[in-house]
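Please see the structure below; I have some questions.
Only one protein chain is missing; all other protein chains are in place.
Residue numbering begins at 1 within each chain, and the chains themselves are lettered A and B in the order written.
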Amino acid sequence: MNPDFIQTMILTFQVAGITTIILLVLGIPLSYWLAYTRNRGKAVVETLVSMPLVLPPTVLGFYLLVFFSPVNPVGGWLDSWFNLRLVFSFEGVIVGSVLFSLPFMIHPLQSGFAAIPPNLREAAATLGISRVKTLFTILLPNMKPGILAGCVLSFAHTVGEFGVVLMVGGNIPGETRMASIAIYDRVEALDYSTAHQYAFVLFAITFATLLLVYIVNRRFARMELA
Amino acid sequence: MNNILGTITAIDTDGNLSLVDITVSEDIRMSALIVETPEHCPWLKAGKKAKVLFKETEVSIARNLSGQISLRNRFMATITRIRSEGMLAEITLASAEHEVVSIITSRSAQRMELKTGDQVEWLVKANEVSLTGN
Partner (left out) sequence: MIEIAVSKRLHTAEGPMDLLFNGIIGKGEFITLFGPSGAGKTTLLRMVAGLTLPDAGAIVVNGQAWFDSTRRINLSPRQRSIGMVFQDYALFPNLTVAENIGIALPKEKRSTIVSELLEVAGLQELAGRKPDKLSGGQRQRVALARALALKPAILLLDEPLSALDLQMRLKLQDELLYLHQRYQPTTLLVSHDLSEVFRLSRRVFVLDRGEVTRSGSPTEVFSQSKISNKFRFNGEVVHIKPSGVVYIVHVLVGQDVVQVIASEQERASLTVGKRVLIASKAFNPLIMTLEE
């Protein structure tokens, strides 16, 4: 098989995997807050989280590009203090992906938290169980379908993203060239057979992961009914 | 449960027992034998109102009753309704301006050939009569 193809696919899954893990770590506290807060700022945060659903990816990509460019204060500070350059780099693609897939992690987790009967949290409180222990021993284990859905959707969505990566990362083989960009690149070069190889693999993987989510969720639902 | 309001007119106490006379109306003066004394019961005083309670099944019915009988609670009444079903019959009576219900066996009701409009007497033993303060 074409080494470029393999390299691109590995990179794609690396980006998707790392993005998913980061999103899960960020998403649990953020969705917990969104599900249970009575703070008035909630609406604003919810809107920001949902923006990537409707915003053209290129808009997000464009602002990230401007924001993280070394000539900009933030980009310059990151560059000089951490030697971290977030444009046209692997790290930049990760940051872009995390922001862009945020709603796909937050929404299932937030619904998961909201679906847990409030009296389970109250019961934990009356038993003197700390909030953190409640989160890990009671809340998260009772929202596995939500966690699974969040992870799979974030992963699949990152695998399939295009606009943000192209804007922030460009098309550097082994660094920022992900499968969806490779398809575009191959079509431009009239190399339809390689484009098809990428396209088919993406199609198959996306189908398989979503199918898995539905099957697993059905089993969870049945277990809850039993 | 028959429930008739009256006024206590006399109380005769012996130890823990009291024989209480209650005037319900001109024609109906009832007696109740109860385990209670005026000393312990605030409403058990001559002149106070009290409700006279007795079970339908404790009310006997007589016609042309003659001879001597220990019962003092015996009053004239007119049968207004008879409902008989199976073993028991429910006889509704109008006695002065009060309604009294008696439940007797259907067999007795038939033997006595009771029917609506008949003049009868109803009887209840004083120890079957309960009182409650109003």
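As a convention for this text, contacts are C-beta pairs under 8 Å (C-beta built on N, C-alpha and C of every residue); 3 or more make two chains touch, one makes a residue touch a chain.
What you see is a predicted model; the values in this text were computed from it and never measured.
Touching the missing chain, out of B:33, B:71, B:96 or B:112, is residue B:33. The missing chain, though absent from the display, is touched by one residue of B:4, B:22, B:89 or B:123; that residue is B:89.
For the options A:39, A:80 or A:137, the residue in contact with the chain missing from this view is A:137. Residues of chain B in contact with the chain left out of this view: 1, 33-36, 41, 43-44, 53, 55-57, 83-90, 101, 103, 127-134. Residue positions on chain A in contact with the hidden chain: 117, 119-120, 122-130, 137-138, 141-142, 224, 226, in rising order.
Here is the rule we go by: only the chains that are shown with their structure count from here on.
Chain centres here are Cα means. That of chain A falls 87 Å from that of chain B.
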